[in-house]
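Every protein chain except one is present and positioned as in the full complex.
Labels run A, B and C following the written order; every chain starts at residue 1.
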Amino acid sequence: MSQKMRIDGGLIDRDTTLKFRWNDRWLTGHPGDTLASALLANGEKLVGRSFKYHRPRGIFSAGPEEPNALVELGRGAARTPNIAATTIELQDRLYAKSQNHRGPLAFDLLSVNDLLAPFLGAGFYYKTFMWPKAFWEKLYEPFIRSAAGLGALSGKADPDIYDHGFLHADLLVIGAGPAGLSAALAAGRAGARVILADEDFRFGGRLNSETYEVDNASGSDWATEVAAELSSMPSVRLMPRTAVFGTYDHGIYGALERKPDAGVGETPRYVQWRIYTKRAILAAGATERSIAFPNNDRPGVMLAGAARAYVNRYGVAPGKRMAVFTNNDDGLRTAQDLRSRGLSIVTVVDTRAGDQVTGTSGRQGLRSIVVNDTQEVEVDCLAVSGGWSPTVHLTCHHRGRPVWREDIAAFVPGPDLPPGMTVTGAANGTLSLGSILHEGHSAGMTAAAELGFTGSAGSVPTASDEEVKITPFWHVGEAKGRAWVDLQNDVTVKDIKQSQQEGFESVEHLKRYTTLGMATDQGKTSNVPGLAILADARGATIAETGTTIFRPPYSAVPIGAFAGRSRGKHFRPTRLTPSHEWSAANGADFVEVGQWMRAQWYKRPGEAGWRDSVDREVRMTRGSVGVCDVSTLGKIDIQGRDAAEFLNRVYSNPFLKLPVGKVRYGLMLREDGFAYDDGTTARLSETHYVMTTTTANAELVFRNLEFARQCLWPDLDVHLISTTDAWAQFAVAGPKSRALLSRVVDGLDLSNDAFPFMACAECTVFGGTPARLFRISFSGELAYEIAVSARYGDSMMDGLITAGQPFDAVPYGLEALGVMRVEKGHVAGAELNGQTTAQMLGLGSMVSKKKDVMGGKLAERPELARADGLRLVGLRPVDRTASLRAGAHMFEPGAPEDMAHDLGWVTSVAYSPELSHMIGLGLVKEGAARHGSTMRAFSPITEEDVMVEICSPHHIDPQGDRQRG
Amino acid sequence: MRYSAFQILREGLTGNKRWPRMWRTPDPKTEYDVVIVGGGGHGLSTAFYLAKEFGVTNVAVLEKGWLGSGNIGRNTTIIRSNYLLEGNQPFYELSMKLWEGLEQDFNYNAMVSQRGILNLCHSDAQRDQYIRRGNAMRLSGADAIWLDQKGVREMCPFLDFENARFPIQGGLWQPRAGTARHDAVAWGYARGADQRGVDLIQNCEVTGIDVSGGTCTGVQTTRGVIRAKKVAVAVAGSSSRVMAMAGMRLPIESHVLQAFVSEGLKPVIPGVITFGAGHFYISQSDKGGLVFGGDIDGYNSYAQRGNLPVVQDVCEGGMAIMPMIGRARLLRNWGGIMDMSMDGSPFIDKTHIDGLYFNGGWCYGGFKATPASGFCFAHMLATDRPHDVAQHMRLDRFMTGAVIDERGAGAQPNLH
Amino acid sequence: MAELDFKLDAAPTLGGLDRVIGANRLVECADMALVSIAIPLGGDTELSAALSRAWQIGVPSPTRSNDSGSIRAIRSAPDQLLLLFPHSGPDAAETVATQLGDTGYVTDQTDGNVFLEISGPQTAEAMERICPIDLAPEAFPPGASARTMMEHLGVWILCLGPQSFLLWSPRSSARSFLHAIETSYHHVTGQ
Partner (left out) sequence: MIINHPLLGPRDAAEFVYKGDVSLIDRPDGMAASLEEMHDFVHLRDNPAGAHRELWYHAYGDRSWLVVTRDTTTHEITKVELARDVARGRGRSR
């Protein structure tokens, strides 16, 4: 239970002790710790291995910029790889493991890579592994891949749940450090609706890690007071543990809220918020960067600001004997802070005094540093400060470029900010506290005022205002060993110079060739030094060299958090037909058809397989009568004085003269001349029509009709309402369908004369329930479709089957429906696939030449109109016992099996109980002329090869006597 | 310098000081036989094959930014030849064959990794379509295998077979498909072209196309006028803008497609996997990052960035078929501009203006086409005749009706 | 003539659901009628006259609704209204049509939808998870209404009062709709 590096002070709760697991041991820490601070408190220096050379690495930072201390968090299916220990809020029973080593962390077998370093420089893999050719796939690449990556996924389904949500605010303040807090306070007091978000679990930002005072209180106390005042304002929402990761169009921000208390699988572990704002203030602070010097990657080499954070916020000593290496005043401040806490600072190396750290020693932890090539100093921790880089990422997500400011040696937000965003505080390059507070306050006040909130913003918080002077210094001169720039991806000064020497002079080339800044930390500490070194090598200025493009997300977001709750069965909505319950209770197997679940068939006891059920349903329907729920067809209520005219324009065939009480089959073409949907439209009154569309195209057709109505003919009086879900509609098909319906429909003469083929009527059923009756047939039998309000769906199905008992009426499913339509030769999705014309489908006569048909003109294009083009045909296996395969390609017998001789394909197949063999439909070049001839249906991918006889697509009742009977 | 293990050894032992430049940085000459506008993948491969296959070396490639800054710099690296239509499949199969010999061809390791592509199937209707497509692939000499559910399960046990909204029924598998290191492809072609005498001119933006009497005579650039016997435009993402300089309107809309990469992870995804009931495809890079994407945002854009709804849609698709990736974290997300044509297929053709040639409309299929696109464009430039496998990729096909519409979506670019 | 003695039963889409999650309540409104009225081209004045004759309500402005106490009118599109009123039986459209005559084209939407009334202290917080519309009282006061997208579904939302809303969404996806609402309550209540 010893935390040997723990010292007094800090913002942790020492009254509570937390146990946590690190690799094979239990360690302790306190609430307020991060995993990183707790590991340091326990004297754990070596925490991970680098990506390429597997160098020993320690904790480098105290925030999300951490390149080294990546750990695997959690266990089993709930483990997460590559999490920065510096961002993990310590919890009791937390499990964490180091990663990217073979064997124990201290004795990683792959550290042999480090010895090969001279041969593994920038882009080495592009220059070899090419011979012999076969070895790449078999040997080289598998090896490279097995070495790739840092952590590993569990390979099991993520047991956590996630959610998303939508928030609205006048003002989003990003970052709750001094600038963000004073901005939020000013705007909140003025009365604006404010969201204040910070990725840390404690508000205050750097104030928690420094010894500055604000309004004569300690910085962290001031932050606590401000947070308290803000939380008392109803119009302010405080969001700790919330990282704003992306700036999107029109004031939309993406944010990720962490819920550490969520139980696995109980409540969401993350909530991904889409925040709609009128204004945003970016107060994301700045990130300290390092200096490149030989062997600067040893455990114990740490950012100076991080050292202050561990001492001041976490009450942890990063070392026993420490040194500071700096090019700016922050380094000096670090020495003061640490000394004032009784820590031993043995030397301060300031490049401005001409001093440099030129080497280090200590394999698994820093033992000593070399100053100016000569003087070796024993230290176990070196605090390095290369200056601060404003966190400009969110200002660049709209491709705005930051601009270089020589005086602070840093990139600051450029002039072209995302609309509505202002930047304040350190993120804006303002590095002294007094000015930061002032800038934040006025930014908050201004934003509120611009939005019309005029309440008093209160007074400006006050603090000391010492400026931080810096003289840029990027890396210690060459030939003194490797100096790391990107610690995680193992990119050194030499790599950068070599890539420049090879011609990769663009900063984008540098990034892509060396992988600088492409690791999990996205180069938060390495990008600026890297391009400074590139600029130096090119003999160009940093401003000329520029930066790569900052892309969202600012910090990594779990894929599960973006998916939210759209998972498993709830990936997309499920639509049920009005008779779903009845079908479920009567043996139906269901199948996904788009979002719909439809009955495929109704299994009966004794039926061995689905074919038995389907064959029976077809036989009994054609033999007597069957009932099928066809409610999924799109239904559109069309009303208006000009409805007839409208329909006549959107269908390729004439509709002006359709009488009241009649239904007509209609075909729609796309404007490019290809067929895209078909269905029937019934005329219920002078001004009232009901259209059906295919199930698949219901929404598309409706949208296109609305476009025609609003944009092409805005002065036609016509109105559209989708009524797909409002009606339960059933096909009643078979020779006994009339007899069945006469027991259902109230007082309507169904005789062929009174209610002939393609008649329709509004009527009532079962003694008074309103209904619509259409005499249309998809099966080719004498058939009707009858529709009632959806609320009666299950009951109506029951009623129809009950009324059909004298005739052995059966319910039939989607498969039987499909079989009967193939037998009859009706086209469906497989033929009406957007690549076929009316002519190809044998519907050429339905394209009127007498009117302006949508798509009519482009249907005349030569390739669409060619006489030798594809035509719909029927197919039968020459050997009647053979089976057919949809997707087989059609060839002349004996023709070469290549695309040049490819004459079409099989679109649909079915077993016809009536014909007792398989049948099919196909699209074949010059198909109409081939009736009676024999072709080859060839399907190499399924190893099927069948001779087929080409025939009319109407396998049964070609004259249509049955449906008219 | 010829790259080899030996060179790496030698340079390593001597401090890696002698690695030569990948390519020269010449100033533009006043005239070339061929000026290629666009230093992305297709422009560079066109230059490479012009020099290597057709001996045309008095060539300049004009790039407004840095070499490889076209869509070859921001795609999801997938190579495949699994098309349906006669107008496409033989072309992409030629591309696949060129990929297979690429590294030896230009002495640069582009890490062509043939770990296969699996198109998941979720319904009987989709099965029939895939079988029709798989047969078309086989008939054009490509490889294609139909896997039933059991076969898919053996290959990818981590897919959701128990609880999926759209159950996985099987899949169309092309073993020779895979991925390649996209930047390295650009660098390899650039180096190969440069070594054969082609001038690669960076930071040189074309600002005008000179046409007189129906003939193209050269281009105006930020580095002066450059005359050319033939001007070849290959500027994915800027096709309409550049061709407008010659007064042409194209059957193209430019849309943004987002791409995504996770942090580096130990190998977990075998090849390329695509979702058949939603918008999601994924592979894993040599460095371990999950590289994935989905549908275009769906509105005209030149902004090279997308919006949240599509990010969500893509990740929903991923979780729908492989819920193991929930804890993998999205590291970087970017957008590229796709020149979406009216039938979803590209153009490699001469224009009605003598001496002006156009290569574009690749939608989001451009990367896999890089070798064949360059090869066939070079063929067109050198011979003034379309290569056999590209004979359907003509600009006039919407007049004749000879469209190449794999999806049957019609003239609605954001549906292709 | 049907000699068969069979009567059709109406089934509420969610079985007349009435559920409590935490201190919040979800109730399926089974006896709610929804009828759309398309305004004939150029017939706005005639229709608004007919509306005030029939129910003493005017044509509401977009995003708002007019409530006569017995019936509520919502502007659902530039040339379309919705009438929402308590009614059982499949003949809601007829009752409206007889009142309006030919001043509007009437379509019954009742059976096309499922109606859920939700209320309780965490209702706004739950809706935050699925509703992109700003439901803050100042932005979405009682009577405010909007059609939007929740979890891939088209949903109408109508504010009845503080922390109280009436929602309706297509009938065929009623269970997915309910799941979206319940999940939101579970996530914010932890129950």
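By our rule, contacts are C-beta pairs under 8 Å (C-beta built on N, C-alpha and C of every residue); 3 or more make two chains touch, one makes a residue touch a chain.
The shown structure was predicted, so the numbers you read here are calculated from the model rather than taken from an experiment.
S.K.: If the hidden chain were put back, which of A:Asp8, A:Asp24, A:Asp407 or A:Asp715 would touch it?
M.R.: Spelled out, the listed residue whose C-beta touches the missing chain is A:Asp715.
S.K.: With the missing chain put back, one of A:Glu671, A:Asp746, A:Glu897 or A:Glu949 would touch it. Which one?
M.R.: A:Glu671
S.K.: Looking at the full complex, which residue from C:Ser70, C:Thr98, C:Thr148 or C:Gln191 touches the chain that isn't shown here?
M.R.: Hidden-chain contact among the options goes to C:Thr148.
S.K.: Taking the full complex into account, find the residue in B:Ser254, B:Asn333, B:Asn359 or B:Ser373 that is in contact with the omitted chain.
M.R.: B:Ser254
S.K.: I'm checking contacts with the chain that's been left out. Which of A:His398, A:Arg538, A:Lys662 or A:His931 qualifies?
M.R.: Of these options, the touching residue for the absent chain is A:His398.
S.K.: Could you please point out the subunit C residues that touch the chain left off the display?
M.R.: Its contact residues with the unshown chain are 62-63, 76-78, 80, 132, 146-149, 154.
S.K.: Which parts of subunit A face the unshown chain closely enough to count as touching?
M.R.: On the side of subunit A, residues 248-252, 274, 276, 398, 419, 642, 645, 671-672, 699, 703, 706-707, 710-716, 851-854, 856-858, 860-861 touch the unshown chain.
S.K.: Please identify, in ascending order, the residues of subunit B that touch the omitted chain?
M.R.: Contact residues on subunit B toward the absent chain are 238, 240-241, 249-254, 298-303, 307, 309, 342, 398-399, 411-414.
In the analysis below, only the chains that are shown with their structure count from here on.
S.K.: How many hops, at fewest, get you from subunit B to subunit C via touching chains?
M.R.: Between subunit B and subunit C, the shortest chain-hopping route counts 2.
S.K.: Could you grab the centroid distance between subunit B and subunit C? Build each centroid from C-alpha atoms only and quote it in angstrom.
M.R.: Measuring from centre to centre gives 49 Å for this pair.
S.K.: If you average the Cα atoms of subunit A and of subunit C to get two centres, how far apart are those centres in Å?
M.R.: Computed from C-alpha means, the inter-chain centre distance equals 32 Å.
S.K.: If you average the Cα atoms of subunit A and of subunit B to get two centres, how far apart are those centres in Å?
M.R.: It comes to 22 Å between the two C-alpha centres.
S.K.: Could you say which residues in subunit C touch two or more other chains, in rising order?
M.R.: Within subunit C, no residue touches at least two other chains.
S.K.: Could you check subunit A for residues that touch two or more other chains and list them?
M.R.: 164, 274, 566, 570, 572, 574
S.K.: Would you mind writing out the residues of subunit B in touch with subunit A in their complex?
M.R.: Those in contact with subunit A are residues 3-5, 7-9, 11-13, 15-17, 19-23, 25, 65-69, 73, 86, 89-90, 103-104, 107-114, 122-123, 125, 127-141, 144-146, 158, 160, 163-167, 181, 183-184, 187-188, 202, 262-268, 278, 285-288, 303-305, 307-308, 311-312, 314-316, 318-320, 323-334, 342, 399-403, 405, 407-411.
S.K.: Name, in rising order, each residue of subunit C that touches subunit A in their complex.
M.R.: 1-4, 6-13, 36, 38, 40-42, 79-80, 90-91, 105, 107-113, 128-134, 136, 139, 151-153, 170-177, 179, 183, 186-187, 190
S.K.: Help me check something: in the complex, which residues belonging to subunit A touch subunit B?
M.R.: Against subunit B, subunit A makes touches at 51, 78-82, 118-119, 121, 124-131, 133, 136-137, 141, 144-146, 148-158, 160, 162, 164, 246, 248-249, 252, 254, 272, 274, 397-399, 494, 498, 501-504, 506, 508-509, 512-513, 515, 518-520, 522, 549, 551-553, 556-560, 562-564, 566-572, 574, 591-593, 670-674, 676, 829-830, 833-835, 858, 861-865, 885-889, 897-899, 902, 905, 907-908, 938-942.
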